[in-house]
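Below: the structure, in structure tokens.
With one protein chain removed, the remaining protein chains of the complex are shown where they sit.
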Amino acid sequence: MSLTLYHRHVLEDYLAGFGEKANPNHIAVIRRPAIFSILAHRAHEAAVEDALKPVEGVHLRYCAPDEWLVVSTTLGAAVIENRLGEIAGASIVDQSDGRALLRIHGPNVRKILAKCVAVDLHADAFAIGTSANMLCCHVSVNLARTGADTFEIVVPRSFCGSLFEDVMEMGREFALTAAFADS
Amino acid sequence: MASLITCPHCGTRPKEEFSIRGAALKRPDPAASEKDWHAYVYLRENPKGRYQEYWHHAAGCRRWLIVERDNVTHDVFAVSDAAAVRGASE
Partner (left out) sequence: MTSYRLGSAGTVNRGQPLTFTFDGKSYKGFDGDTLASALLANDQMLMGRSFKYHRPRGPVTAGSSEPNALMTIGTGARAEPNVRATVAELYNGLTAVSQNRWPSLSTDIGAINGLLSPMLGAGFYYKTFMWPAALWEKLYEPVIRRAAGLGKLAMQADPDRYEKSWAHCDLLVIGSGPAGLMAALAAGRAGARVMLADEGFLLGGSLLSESASVGGVSALDFVKAAIEELASLPNVTLMPRTTVFGWYDDMVFGAVERVQKHVAVPSPDLPMERLWRIVAKRAILASGSEERPLVFGGNDKPGVMTASAMRTYANRYGVAAGGKVAVFTNGGSGYRTASDLIAAGVDVTTIIDARAQSADAVPEGVRMIRGGAVVDTKGRKRIDALIAERSGFQEEIACDALAMSGGWSPIVHLMCQRGAKPVWSDEAQAFLAPDVGSAFVAAGSAAGAQTISASLRDGAAKAAALARELGFAAYEMNIPEVEGEYDPAFAPVWYVPGAKGKAFVDLQNDVAVSDLGLAQREGFGHIEHTKRYTTAGMATDQGKLGNVNTIGIVAGMRGVSPAQIGTTTFRPFYTPVSFGALAGTSRGEHAAPTRTSPLHDWAKKNGATFVEAGLWHRSSWFARAGERTWRESVDREVQTVRSNAGLCDVSTLGKIEIFGTGAAEFLNRVYCNNFLKLPVGKARYGLMLREDGMILDDGTTSRLSENHYVMTTTTAYAGEVMAHLEFAAQTFWPELDVRFVSVTDQWAQMSLAGPKARTIMSRVVEDDISDAAFPYLGARAVTLRGGLKARLFRISFSGELAYELAVPSGYGEAVADAIMEAGRDEGICAYGVEALNVLRIEKGFVTHSEIDGRTTPDDLGFGRMMAMQKPDFIGKRQSSRFGLTAADRLQLVGLRPLEKLEEFSAGAHLLKEDATPAMANDQGWVSSVCQSPTLGHTIGLALMKSGRERYGETIVVWDGLRGGQVLAQVCPPVFVDPENRKLQG
């Protein structure tokens, strides 16, 4: 007997009600991102960080001293596992099923996120390329700025539905929409 | 409404991101005297004013911090990573 197993995104039911059209303020829910936790071990901290920087096709997200998330919307988990697996002094853990990736974009994105997080997201304080763990609608997430008006939220799967509803509520004023996206 | 703590790793954050464990005491040596162990486990100075506490940045970097602050005025004098402090004193 061989099992054919379907994969289900945590927001499947939540997104069912949205139409096709994306408004200027929009959340793209990445369907199958690859997300890994990277932990650097004692005496390897600097070497691991140096080894992570040149890895292609992935984005590095800062979590804590000697701890990062590696996120990719283009590479599969197996490819990343291979590339990261070679880094000496690092432990890697696949979190692709344990985290959801929401990309929020639009002219009012900072006003929406100001209702969700306490961190100052002004470009002078949180520049493009910055990322950090923080509370977002009472949930601990990793938030990254990937563009002037674009941020990415990496949220634990079990909290994702609750967080998604809250962010959508905060975006109501600006007609925030949401839909799945492949990358 | 809010208090802010500046985490050495994450920047300025509201207190809701942290949990506080209390006085930043050093764990005694396993072979230390009964008296020292008793004091460590049960006795607290509970001063009014300036003292050091363990704060856990639970919703951020999840590092244990030593926050030195005045618990009357909430003036924060120093926030440091506990591992760095304890590691250095070993």
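First chain written, first letter: the chains are A and B, and each begins at residue 1.
Keep this in mind: contacts are C-beta pairs under 8 Å (C-beta built on N, C-alpha and C of every residue); 3 or more make two chains touch, one makes a residue touch a chain.
The structure presented is a predicted model; accordingly, all values stated were derived computationally and were not measured.
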item	value
For the chain not depicted, the shown chains it touches	A, B
Given A:10, A:30, A:109 or A:153, the one touching the chain that is not displayed	A:10
Candidate in contact with the missing chain, chosen from A:22, A:47 or A:114	A:114
In subunit A, positions touching the absent partner	1-10, 13, 37, 39-42, 66-67, 91, 93-99, 111, 114-115, 117-120, 122, 125, 137-139, 156-159, 161-163, 165-166, 169-170, 172-173, 175
Those residues of subunit B which, in the complete complex, touch the missing chain	1-4, 12, 14, 19, 21, 27, 30, 34, 37, 40-42, 54, 56, 58, 62-64, 73-74, 76, 81-83, 86-87, 90
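As a working rule, only the chains that are shown with their structure count from here on.
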item	value
Distance between chain centroids, defined by C-alpha means - subunit A, subunit B (Å)	31
Subunit B contact footprint on subunit A (complex, rising order)	63-65, 67, 118-120, 132-135, 140
Touch list for subunit B against partner subunit A, complex	2, 9-14, 16-17, 58-63, 81
